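A short worksheet on the structure shown next.
Here the complex is missing one protein chain, while the rest keep their positions.
Here the chain labels run A, B, C and D in written order, and each chain numbers its own residues starting at 1.
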Amino acid sequence: TTTGGEAAEGGDASVEEGFDIGLLLPESKTARYEKFDRPYFEEAVAELCEKCEVSYQNADQDTSKQQSQAEAMLTEGIDVMVLDAVDAEAAASVVQQAKSQGVPVVAYDRLAQGGVDYYVSFDNQTVGRTQGTALIEALEAEGTAGEGEIVMINGSPTDPNAADFKAGAHEVLDGQVEIGAEYDTADWSPDKAQQQMEQAITSIGADDITGVYSANDGMAAGIIAALKSAGVEDLPPVTGQDAELAGIQRIISGDQYMTVYKAIRPEAEVAAAMAVAAATGEEYEGGGEHMLTEVEDADGNTVPAVLLEPVAVTEDNVEDTVISDGFYSIEEICTDAYADTELCEQADGGDEDEDK
Amino acid sequence: MSEPVLELSGISKRFGAVQALSEVDLRVHPGEVVALLGDNGAGKSTLVKVIAGVNPADTGEIRWEGRPVGIGKPSDAQNLGIATIYQDLALCDNLDIVANLFIGNERTTAGILDELEMERRAQELLDSLSVRIPSLRVPVASLSGGQRQIIAIARSLLGDPKVVMLDEPTAALGVAQTAQVLDLIERLRDKGLGVILISHNMADVRAVADRAAVLRLGRNAGDFHVEDTSYEEIVAAITGAADNPVARRAGRVAVSGSEEA
Amino acid sequence: MSEPVLELSGISKRFGAVQALSEVDLRVHPGEVVALLGDNGAGKSTLVKVIAGVNPADTGEIRWEGRPVGIGKPSDAQNLGIATIYQDLALCDNLDIVANLFIGNERTTAGILDELEMERRAQELLDSLSVRIPSLRVPVASLSGGQRQIIAIARSLLGDPKVVMLDEPTAALGVAQTAQVLDLIERLRDKGLGVILISHNMADVRAVADRAAVLRLGRNAGDFHVEDTSYEEIVAAITGAADNPVARRAGRVAVSGSEEA
Amino acid sequence: MAQQTPVANTAEGTRDPRLVVDTASPSGLLSGAVRRIRGGELGSLPVILGLIVIGVVFQSLNANFLTPQNLSNLAVQMVAVGLMSSGVIMVLLLGEIDLSVGSVAGVSGVVLAVCAVRYGLPEIVAIIAAVLTGLVIGTLHGTVFAKVGVPAFVVTLAGLIGWQGAQIYLLGSNGTINIGYDGAIAYLTQTYFVPVVGWAIGIAAVGLYFGSTFLGERRRIAAGLPAKSTAEVVVRTVLLAIPVFGAIAVFNQYKGVPLAFLIFVGFVVAFDLMLRKTRYGRMVFAVGGSAEAARRAGINVDLIRISVFALASALSAVGGILMVSRGFAVSQSSGGGDELMMAIAAAVIGGTSLFGGRGNAYSALLGGLVLYAIASGLFLLQMDSSVRFMITAAVLLIAVVLDSLSRRSRKTHARG
Partner (left out) sequence: MAQQTPVANTAEGTRDPRLVVDTASPSGLLSGAVRRIRGGELGSLPVILGLIVIGVVFQSLNANFLTPQNLSNLAVQMVAVGLMSSGVIMVLLLGEIDLSVGSVAGVSGVVLAVCAVRYGLPEIVAIIAAVLTGLVIGTLHGTVFAKVGVPAFVVTLAGLIGWQGAQIYLLGSNGTINIGYDGAIAYLTQTYFVPVVGWAIGIAAVGLYFGSTFLGERRRIAAGLPAKSTAEVVVRTVLLAIPVFGAIAVFNQYKGVPLAFLIFVGFVVAFDLMLRKTRYGRMVFAVGGSAEAARRAGINVDLIRISVFALASALSAVGGILMVSRGFAVSQSSGGGDELMMAIAAAVIGGTSLFGGRGNAYSALLGGLVLYAIASGLFLLQMDSSVRFMITAAVLLIAVVLDSLSRRSRKTHARG
């Protein structure tokens, strides 16, 4: 058996004849993967390599399922694997297996261990830092910095990414604010988050909560529900992640303060380029604004990488980010319930202007 | 004689590799007590279950008051007017005595169970069978064997049946209760009902039955008028030989209660 | 007379609100068949279960061959040498006949079940009880009532007991099998075992029992030498009155198998 | 040599002399109660004791535990799972299991949101559509189980997986649908009654209980049947009144009696009456006790089974609606968390047997309270989730040990 470390010698497939790319995504309960990552990636591949085929698998947040899916793909005979690992560390076995069959691996979004060939991502710790920074900015803007306490609702204790978000956020928040209550949330469950928030309100008191760190948008929904149910009129700033449609809607209606938007299209495009390069035995050298850097994985392997900047989305920059990127259309966001928000009224007005 | 209320012909039933019944015939007239006799495993209970719709026959015909009927499930038999007391008692152990008596037959007023009425009726019934039960509201799981048996018998009397089948009803009963059940059977006969009685107790059979149909190894093995037939003849038909353990024991033991009849 | 092998005194047992046994005494000598009689629900099976360790008594003393013993669980009784045939048969419906016969008592060679030996022994035993069972390898769930009963009886004969308790052993049995079991009880007595027989069949009791102990409503209600006592006396003790359904029925019905003894 | 004890000549009435009777006096009631406790006939008592222990322990660790606010939250938190648990109880009474409750709640919640938000239908129509979804799903499960004979475990396992797929599919690419903070759906969990209404409901309930029990016992006495004494009826009424009025008082100190909790309790009471007082309930118990006996008694066993599964899924759907209402949103993960385990566990902790035929509707309430009280207390104490998991397990065990010990002393197997 070979051990990870050295880059696979690279493939000998050709763009002219086409080849198979395996795309492995981690779960289906967060909207992004099947709504954005997969289609964007497929589009980008079609652009670069007309005859290429993309095989797709989703592991439903289960490490051993992902391993089985990778095995199925290797059985199919893919030429390159793009892997968004359920558990980046445990993914070493998948990387190992792929490499033993001469299939190069591109780590997507999460840095799989075991010596991958390329890596493209938003750094998870950076996501946490972005959330933390935004929260502090909001507190300062509201003039509540240094007062009261904040509540931290982290992701699942069994999801390694959650630990990264949590670490990044703590880096920024510790020392700056007082953390009155902090929870890890099984399964990233909005319902659990809601219950935890209710308990935090009970023990701290709604008035003393000046802000809430929520690791993602789903949980932010539960947190906001808890605040609303407790009769809080003036909601404290609540963070989020993923720029879920429902999250954006809460942001424009003023219920949620921010979300972290990870511009998935460039991420998918870079991944596609890396995959094609790896499969054809060429070297990916970056392109456009995407700088190629290097990161080191836990085993000490150096991996050529592109690290994209996560963007904090608040009410102010919804239009300049998710809308202008085509992530969501105005129509998608402005359902009946959100028609009277500022953003939608403006847009509506605009439409009417055009109609005239 | 009047037309039989129930008439079976050519009934066969197989369980896996066991041919439990082969071409069995049987008929019961109104006001007649037919004893169904046979060795252990002869197929008596299987025949009862065929008639009751619990295990429908593979082949064969059932006629009810002259016309052929299909009995595919227990409620078919009940709707015809057949009440059955099973050997394996078919009680719900988790329910109390009153509930068991009225299963599938509950009394209601305005949609609500009329517990009062049911309890009163239950008390009456059990008193008439002279059985002593500490409380009508205990789950039947805690009853003695004979108490359970009496519950099963009482249950069949709640409807207004035309034929009653009793599969070893007195097996677990005390002497007093047995006497009551035999009285009961006679009362049913006198009311013009057809009765099928399964029992291994020849004394009981001889006391109340008019006719005895014998099964052996799943086949008809004789049909006797009880009054005209000796104990030894019936036993020989049941066991299939004149030289059987009963005869041997009778030969050995000098005096014995039920065997000299 | 010799020392009793088993002697109970002052046994009481309560289930929830029901005082099933109050201060009951009983003794059995080697080579003696004691019939334990009583109405339904009198407490006979409860007493058997006390002795067998299934439901230990609340208070009271048990002496075995003269010395006081504690019977807290079934294996205690088995270790003393008490074999029990229960009224509720206590078979495992999911196991076949051979497996049921040898439950807790399996024969092995080198750690492996010796199915061959067990099957042979089972066949022998059942043949000696003259029961017909299509195959020894069917689950007992599919057996007839009497077949199940015979299995339970056969099981108790596998050990080498000093006292055998049979709770209504012949209730479900055919005439031939009943004769065999009565023979068997006599053989056990002749081998010097103590036998406790519960039965509602007076003919059987009179045929094999030496002594009859009567329970009524959970209390001792008489102890008779069977030979010296009339049928009516015993029935009166069981029912608690000379005017009982049996007597009334006997008065009404002219001829009857078991009642004129 | 007949050594005969004299045949007693007592005038034995209909009462069996062996039956130990409690006198009607208060001391008789008490001694009867003590005897029943000793004998293991404890009913819900151990669970209630378990709840009290939980309350005392957590309150001593965090003074906020027994605040009206926390208790009021608790009451609403448990409603969704409590309703699912009610459905599970019906199925458990049959001696079967339903693994699909969480998924059915989820898919029904999605139907609700899709109808109300995506298609803009009136919210009441959306609610009806969601309940119907549950009903249809349950009928399907029940039919495959009863008519085809696939074990309920497998049918509902397929349901667990398949309806989750349907849920994700229906939600489409957006993942989460917000239902907004106003409107009928949201109000289901946002509505609290003003104090006087709460008291009125409480008084009506207790009064109704007293009246019907009292009259019932009167009728029994009139019919010459054994009956509870007036003293006992009064004591029972008081024992009911304490928690009812206590809860109302507590709720009124916060926002009032929560509508959602009232809905849940209403369902529980209705199910209790249905199970104990109607032919249908009796038939459910009969099938659960012995399906074969029920069949021989002429009960249409298949129909009972199908209807129970239908009812269970409909209840899950109602649970799903309240879940969506409470969170103001439905997502791909709604109902896919520990709802299933919690629903079954609540039923079992509340005293419903997994083996059929034994249990009661109140299990959902009591068991749900135990589980959510533990969770609430542990969240208040803010521990690492690893420690929280371990403590949850320990408290769960402790909460049922008392019940188990009491059950052990009551042997149900001995018969004949």
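Assume contacts are C-beta pairs under 8 Å (C-beta built on N, C-alpha and C of every residue); 3 or more make two chains touch, one makes a residue touch a chain.
Quick caveat: nothing in here was measured; it's all calculated off a predicted structure.
From the options C:G31, C:P56 or C:P74, the residue with contact to the unseen chain in the full assembly is C:P74.
Touch with the chain omitted from the figure is made, among A:S14, A:Q125, A:T144 or A:T158, by A:T158. Only one of A:Q96, A:Q125 or A:N301 touches the absent chain when the whole complex is considered: A:Q96.
Seen from subunit C, the chain kept out of the figure touches residues 52, 54, 73-75, 78, 84, 86, 90-95, 99, 103-106, 108, 111-113, 116, 119-120, 123, 127, 132-135, 141-145, 148. With the whole complex as reference, residues 1, 3, 28, 34, 55-58, 60-65, 67-69, 71-72, 74-77, 86-87, 89-90, 92-93, 96, 113, 157-160, 163 of subunit A touch the missing chain.
Residues of subunit D that touch the chain left out of view are 97, 99, 144, 148-151, 153-155, 157-169, 291-292, 341, 344-345, 348-349, 354-355, 384-394, 396-397, 400-401, 404-405, 407-408, 413-414.
Keep in mind that, in the parts below, only the chains that are shown with their structure count from here on.
Centroids of subunit A and subunit B (each the mean of its C-alpha atoms) stand 74 Å apart. Centroid to centroid, with C-alpha atoms defining each point, subunit B and subunit C lie 25 Å apart.
The set of subunit C residues touching two or more other chains comprises 15-18, 45, 87-88, 217.
Multi-chain contact residues, meaning those touching two or more other chains, do not occur anywhere in subunit A.
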